[in-house]
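Selected chains only, in their assembly positions.
Chain IDs A, B and C follow the sequence of writing; residue 1 opens each chain.
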Amino acid sequence: MATNPEKATATENNDHLIRSEDSQHPANLIPELCKKFWYLGWVTGTGGGTSIRDDDLVYLAPSGVQKELMRPEDIYVLKLSEQVDPKQRIYVRAPAVYKPSQCTPLFIAAFTKRNASCCIHTHSQWAVLVTLLLEALPAPSNRVFEINNIEQIKGFGKGMGKVGNLGYHDTLRIPVIENTPFEEDLTESLEEAMEQWPDAYAVLVRRHGIYVWGDTVAKAKTQAESLDYLFQLAVEMKKLGLPWLSDIA
Amino acid sequence: MATNPEKATATENNDHLIRSEDSQHPANLIPELCKKFWYLGWVTGTGGGTSIRDDDLVYLAPSGVQKELMRPEDIYVLKLSEQVDPKQRIYVRAPAVYKPSQCTPLFIAAFTKRNASCCIHTHSQWAVLVTLLLEALPAPSNRVFEINNIEQIKGFGKGMGKVGNLGYHDTLRIPVIENTPFEEDLTESLEEAMEQWPDAYAVLVRRHGIYVWGDTVAKAKTQAESLDYLFQLAVEMKKLGLPWLSDIA
Amino acid sequence: MATNPEKATATENNDHLIRSEDSQHPANLIPELCKKFWYLGWVTGTGGGTSIRDDDLVYLAPSGVQKELMRPEDIYVLKLSEQVDPKQRIYVRAPAVYKPSQCTPLFIAAFTKRNASCCIHTHSQWAVLVTLLLEALPAPSNRVFEINNIEQIKGFGKGMGKVGNLGYHDTLRIPVIENTPFEEDLTESLEEAMEQWPDAYAVLVRRHGIYVWGDTVAKAKTQAESLDYLFQLAVEMKKLGLPWLSDIA
């Protein structure tokens, strides 16, 4: 059991945690998702990552791995209930090479604060461009992406613990937090954004990318897809002089 | 046999309807097409869908499925001749999970009003952007997409029951209907657009996407491809200050 | 042997012409190339096509086929030496379904007038946009695409019968001909463009696409790729206010 994330080493005995014939097992699903995301341009150059929680076990892609080439044996596993000191993470299974991802405390925030089952972090250029376009606006407009009256908005749940999805006329709001030099230092402002925007399933990070989560792996993935669709659409709308918000009722 | 679409359950006995070794069987073709469409960005985040009619049987993708991961066993089947009450659809085969798609009455409209064999619904961003660009125009210009003098226009039939395809100099016209909060509520205006534009093989839905159909599966698919090509071209033309209609004769 | 292209039927006995274990056989290569081109967006919606000449035999994709789904048995074969009347083409092998492609006389022009081994026709949107951008210019500037001082220009041969490729400072010139309602009617102006621009390996067709050929299949393909790269670059340069021609020496 590794206690120092900088030197986390493989626990031979726990390799059974990442070996399964089931294609839906987190250790098989994370590489499959990461490969798909690489081809979408979301996790270019080892950026981004994906984590899945199965009850108390959290499966994590390591830092610095080529996402389209990931294998189950590259995956870290930790027990959510055993993480008492956020600075001192305990892994029950660690790969022989690689270091833990700096995204880890942010994924954990989605699991503990939002009861998510999966959290996806991308460096999508569309997400980054949206945060750059917002940056020029005065506060507080620069701290939230808003769009309404687009069908794809219906791809999002109304919020944790609420039944059903957003409607066509609803305004989808995704908060934007400022980037920090060390990814782990985003944790506090990510958690604050979660408090301030309890219904959001995602938080944009200025000049960096996005964290998206979901109640299930499928919801995290499809919400990530819908968001990226909306960000790309929003950038194209800006180029064409079309506003993100409209009055249709 | 399920009568309440919200609770449609699998009819064990009719699973033979979605099991076939033939790659051209609708239950095999729909997943293959949906996967292709996912990679084209047409059915992102479970959006969109595809339905095929084989004589009296209609095969439908369910609601909320990840389109690139669909399997034959996910498919709903209904008999066209047995649908008397549009609010009360009867399924002869239903998957164990999933709900019927809200697109169902729109697909049925294409089959009954246009005698189509296949209907494809996409959320293509190019389709959405075209409807947004049109929205700024005064009525009735904002209710129809028009383009002429582009070779790809020849990819469309002249209309139901007419022989041959559009010519290079013909103007392709695709009506635009306004989106509604519930997809099923589009049915009336879709059917009206079909009446008003009897030769169109597609209807754009503002801020939403498109419905495209065809006399055969291949024609529905290739017309959907040609339309998306033209929408993307039209958006690029707008960025470059080039008009969609020209006087070449 | 079929003499009326509109009713060209399969000649059972000559199916050996399209059956081969060799991946480099034209009947295997054309489907492979067409599939690749479909994914590049060059032959969307059954548009475009590819033809390969092997000595006196010409292999052709049929009209109206989904290019990513083509099979060797879909291919037409004709003997170049037997084509005396351009209006009355003679096929030595024809598929059971499908009609001959309207592109056939244009492919033949590349084989007879330019001694090409392969000719590729695409509906690439970048090619179409370049012809639209040129259209606004006064004649004769509107009839030729010109670009210089881009490394990718070195991907083109100096011209039929000439040794070596264009240099970095050379200006690549691709003539543009006007589109016609019937593709076969392009033949005369394509041949005129070949006469007027003897060194060009391609002809743009306004609002339609491009014909590119090469001394070998590989050269036709890589020249088609290089051209599409340059057209996309040219469109992006236009958006960014960058000129296609510059004075670097």
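Some points to look at:
The rule is short, and it goes like this: a contact is a pair of C-beta atoms (placed from the backbone, for glycine too) under 8 Å apart; a residue touches a chain by one contact, two chains touch by 3 or more.
Since the structure is predicted, the reported quantities are computational estimates derived from the model, not experimental observations.
The total count of identical chains across the complete complex in this file is 4, with 3 shown in place.
The rule is simple: only the chains that are shown with their structure count from here on.
The fewest steps needed to get from subunit A to subunit C, moving only between touching chains, is 2. Think of subunit A turning onto subunit B: fitted on CA atoms, that turn is 90 degrees, to the nearest 5.
Spacing of subunit A relative to subunit C, judged by their CA centroids, is 45 angstrom.
Centre-to-centre separation of subunit B and subunit C, using mean CA positions: 32 Å. Residue positions 239 of subunit B are each in touch with at least two other chains. Within the complex formed with subunit B, the residues of subunit C that make contact are 41, 44-47, 66, 123, 125, 128-129, 132-133, 136, 179-181, 205, 207-209, 235, 238-239. Across the interface of their complex, subunit C is touched by residues 149-152, 155, 167-169, 218, 221-223, 225-226, 228-229, 232-233, 236-237, 239-240, 242, 248 of subunit B.
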